[in-house]
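The structure appears below as C-alpha cells.
All protein chains but one are shown at their positions in the complex.
Let's turn to chain A:
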C-alpha cells in the first residue's frame, strides 16, 4: 500500500450518468470469469523504437494473464459444481436409505464447510498488490476509470466503496477472494428462481382455505417478530456496550434491521419431510404459505428500515415523519411489487389464452419463462423489489396461466423451475457453508450470538402463540396445540435471511449480523431440521394423510356434523373457514377473472350483465361454450383447488338464480354476498373473529380486488 500523491491517476469522465454495463450478464459472467483480471503488463520504459514487437509480446503476456485468471475462475466455479454433484449423490443415498435427519440443504452446507476449511487453511496466502492513489481534484467516484499506464490505456470499473479501516485487509488470499461472490448475485440470479418456484407451487388446495391465517402469520407475525427481535437485540447491544465488548456503533435501527432479516423463515427442510411423510395438509399449507409470504414481507421490511432516515441532527432519535415515510415506503414497495407481479401474470394469461401458442410447447415455455423474468426486471427497473414481484407473479401464473398451457408445457414449466430451484437452493446453502470460512470479515461476538438465539426463539413464540390464539377465536377448525408447537419449532432460517445479511457487510454492525445469521442458519437447519421427524411423532401429528383423499367427496358440505370421526368432521368444516372477504374474492375470481383470463369457468356471457354482452362474447374463449363438461374434467386440478369454495358458492348462486328465475347470469356480487351471508350465517363464525383481524388484513386484501377489477 503506497499512496503516491505525486502521481496523478488518469481520470477520465467516460460518461456523466452512472453507467454500468448490463448488470446481470456481467454478474453471470463474473461468476464465470470476471473476478479481478490480473494483468501485469511489463511496463519497462519502452523506447519508441522497439514498439511494435514488444507491444505484441506484451499483448500476448496480457492475454496469457487474462487466460490464467479465467482458468482460476473456472476452477472456483467448478468447485461449486462438484460440491453440488457430491451433494446430489449423497442425497440420493440418504433418500434411498430413508435417512431423514439430514436434508439436502444441510448436507450442502456441510460439504461447503469442508471445502471452506480446505480453502482457508490449505491454500497459501498471497499478498495483494494494491495501490492507493489519492486524487484531489475529483469530488466523486466514476463508474469507469481509464488509466494511462505508460502509453497503454486500461479500463477499470467501479467495484465498491471500501471503508478506510478495511483497506489493509481487503485481500490476503487470492483463492478465498475468488470463491467470494458479489452478494447481488444472490438477489439477481439465485433467489428469483427459488421464490418463483415457491409461488408457482403454492397452488395447493389447502392454501386458499387457510389464506386468512396465512396472511395473518405472514404480515402481523413478521412484524411482531421483527420488533421483538429488534428490541431484544437492542437490550443485548446495550449490555455489550456496558461490558465493553462493542467496538463500533450499533444503533437501534440496526437492531430492527437484524430483526427484519432474521424474520424470514425458510423451513425447506421441514417442508420436505412433511411432503415425504404426507403430514397433515393444513399444517403443511400453513407453514409453507407463511414461509413464502414471510420472505416477501421481510425483504420489503428490511429495505424500508434501511430507508428510515430521520431528518434532524440526532440521527438516531425517533422521528415520526421519517417513521411514517418508512411505513409508506413499505406499503408502496409492497403494493407496487404485488401489482407488477400480478399484472405480468395476467398479461401472460391473456397472451396464452388468445394465441394458439399451445400448439408449440417450446415457444409457450419460453414465453412463460421470459414473461416471468420480465416481471423481475420490470420491478427492479421501476425501483420495486424484484423478488417480491416474482413471487406474486408465480402465484398468479399458477392460478391463471397454468390453466391455459398445454399439458406438455405444464410439466415443462414445472420441471424447469423445479430444477432451477433445486440447483439455486443447494448452491446457496453450499455457499453458506463456504462463507463461514472464506468470508474475511467475520465478527464473532458470543454475547450477540447467544442473544440472537434467545431472541429468535422468543420472537417466534411471541409470533405463533398469540396469533394462533386470536385466529382460533375466529377459526372453526382450530389450530391445535400440537400444530402451534410444530410451527413454533419450524422457525428455520435459510437462504433469504442469508441473502439479506450478506447484501451489505460494510459496517461493523452488519458484519456482526452476518456472522450471527450464518450461525443461526447452521444451527436451525441442522438441529431443528434434523429433529423434525422425532418432533412430529412426539407431538402426535398425523402422518400419511393422502391429500387427494382428504376432502371427502361429499357435495353437501353443509352437513357439517355428518362425519363419523373427529378427523373427517374437521376436514369438512375446514371448508367454511375463510372469511367472507375471501369468499367475495373467490366468487369474483370464479365469475369474472377466470373466464376472462383462462379457458375455464362459466362463460362470461352468463356472468356479466347483459349490457356488456359484446365485450363478454369477445373475451370468452369459444371452448367455454362448446364443452363445459370436458373442460371441467381437463381442468380438474384447478377446480379441485377451488372446489370446496366454488361448491359453497355454487349452492348460494343456485338459490340466487332460483329466486330470480332466470339464467341471465346477473348474479351480482352484492346479491350473492347478501344471500350467502344470510343463509350461511350459522356456519361462518369467521366473521366473528373480531374486527381487529379483518381490518388489519384489509389493507392487503384490497389489492387483489383493486387491480384485477
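Note that contacts are C-beta pairs under 8 Å (C-beta built on N, C-alpha and C of every residue); 3 or more make two chains touch, one makes a residue touch a chain; residues count from 1.
The rule is short, and it goes like this: contacts and distances are computed from a predicted model.
Engineer: Since a chain is absent, check the UniProt entry for it and pick the matching name: "Sodium/hydrogen exchanger", "Integrator complex subunit 11", "Creatine kinase U-type, mitochondrial" or "F-box/kelch-repeat protein At5g15710-like".
Structural biologist: Answer from the UniProt record of the missing subunit chain: "Sodium/hydrogen exchanger".
Engineer: If the hidden chain were put back, which of A:91, A:195 or A:456 would touch it?
Structural biologist: A:91
Engineer: In the full complex, which of A:350, A:378 or A:473 touches the chain missing from this view?
Structural biologist: A:378
Engineer: Among A:367, A:390 or A:452, which residue is in touch with the absent chain?
Structural biologist: Spelled out, the listed residue whose C-beta touches the missing chain is A:367.
Engineer: So which bits of chain A touch the chain we can't see?
Structural biologist: 3-4, 6-26, 28-29, 32-34, 36-43, 56, 60, 62, 67, 69-72, 74-75, 77-78, 81-82, 84-85, 88-89, 91-93, 95-96, 128-136, 138-141, 143-150, 152-164, 167, 170-171, 184, 306, 309, 315, 351, 355-357, 359-360, 362-363, 365-367, 369-371, 373-374, 377-378, 380-381, 383, 386, 412, 415-416, 418-419, 422-423, 506
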